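For subunit A:
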Amino acid sequence: MMERIDVLKTYKLFIGGAFPRSESGRVYAISDPHGEHLANPSLASRKDLRDAVVAARSAFIGWSGATAYNRGQILYRMAEMVEGRSGQFVTEIVALEGVTPEVARQQVQESIDLLVWYAGWSDKISVVNGSTNPVSGPFYNFSIPEAIGVVVIFAEIENSLLNLVGAIAAVIVSGNTTVVIASEKYPLPAITFAECMATSDLPAGVVNVLTGKSSELAPWAASHMDVDAMDCSGLSSELLKQAQIEGVGNLKRIHTFSEIKSPERIVNFMEIKTVWHPIGI
Partner candidate 1 sequence: MSEPGQFSYAPALESAAIVSIRERYGLFIGGDFVEPNSDTFFATINPATEEKLSDIAGASAADVDRAVIAARVAYEKIWSPMPATERGKYLYRIARILQERAREFAVLETLDNGKPIRESRDTDMPLVAAHFFYHAGWTDKLNYAGVGAFPQPHGVVGQIIPWNFPMLMLAWKVAPALAAGNTVVLKPAETTSLTALLFAEVCQQAGLPAGVVNILTGDGSTGAALVNHPGIDKIAFTGSTEVGKLIATSIAGSSKSATLELGGKAANIVFDDAAIDEAVEGIVNGIFFNQGHVCCAGSRLLVQENIHDELLHKLKNRISLIRLGNPLDKNTDIGAINSAAQLAKINELAAAGDAEGGERWSAPCDIPDSGFWFAPTIFTGVSQTHRIAREEIFGPVLSVLTFRTPQEAIEKANNTPYGLSAGIWSEKGSKILWTASKLRAGVIWANTFNKFDPASPFGGYKESGWGREGGRHGLAAYLKASK
Partner candidate 2 sequence: MIVDGSEGSLKGYLRTLPPVDEVGAHARAAMLATRSIKTTSKSWAIDMAISMVDLTTLEGADTRGKVSALCAKAVRPDAMDLSVPSVGAVCVYNDMVGIARSKLDQIGGEKIPVAAVATAFPSGRASFAVKAQDTQDAINAGASEIDMVIDRGAFLSGRLGDVFEEIVKIKALCGEKAHLKVILETGELVTLDNVRKASYLAMLAGADFIKTSTGKVTPAATAPVVLVMLEAVRDFYALTAHRIGVKPAGGIRTTKDAIKQLVLVNEVAGAEWLNPNLFRIGASALLNDLLLQRMKMRDGFYSSPSYVTLD
């Protein structure tokens, strides 16, 4: 009896809520540990990056203007979607990382729980990061944390899903929008995660996912004057230094993190606005 032929998934980029191929037409081959061909994901170009930044910028006003409650619900829904797709993620992680299904499942569950953890911060980060300030004088004075804008993420590449999910959640929960460059080595779960985001009521352009070479794209991201900040946790030290130099043009806020689960990752992509108002009749 003949074995059933699988319908293989096509892995494209995720920009502005849609899944286009790279404008360069480039792809590269990904195989599983036995050498079986898995997919030809897109190899993103600097023009894809440029388009993604445009998409992220136009999504910023709406997303940062949404209520914290709304953002939290959407992140929770992303967790719902990932939970529903656990099987596909497990398959991809096994194929890419060469781990057992049990280990892969563990990573998927941690990713879901990490999304839920970050979702809960949306309407609580102000407790940690905002304040009313007892200035001397008849003034009401308060400090409000606000989203910074467009953040480009090069996530740590120890694993193919968990670090990516955590980096994205931390950046967007406060209202930032983002362009994420998934590593060349681990493209597939990043795009499957994009499919989850696309079905989570996340507005188009809030998260954009490119698969490609960080060495090629990092300099372009770092020099881009409409990118406000970067998470460079996944870059080598040379690429990081280069990014820091290129980023000086518009004084990008460039950060790296070692903890995947920390409110620091949220706070570092916010600006503090302090307002004064007199008190008097």
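Candidates were picked such that all candidates are chains of the complex that A comes from, given by their letters.
We take it that contacts are C-beta pairs under 8 Å (C-beta built on N, C-alpha and C of every residue); 3 or more make two chains touch, one makes a residue touch a chain; residues count from 1.
Worth saying up front: this structure is predicted, and the values here are computed from it rather than measured.
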Candidate touching subunit A in this complex, from 1 or 2: 1
Of subunit A, residues touching candidate 1 in the complex: 68-69, 72-73, 76, 113, 116-117, 119-124, 127-128, 140, 263, 277-281
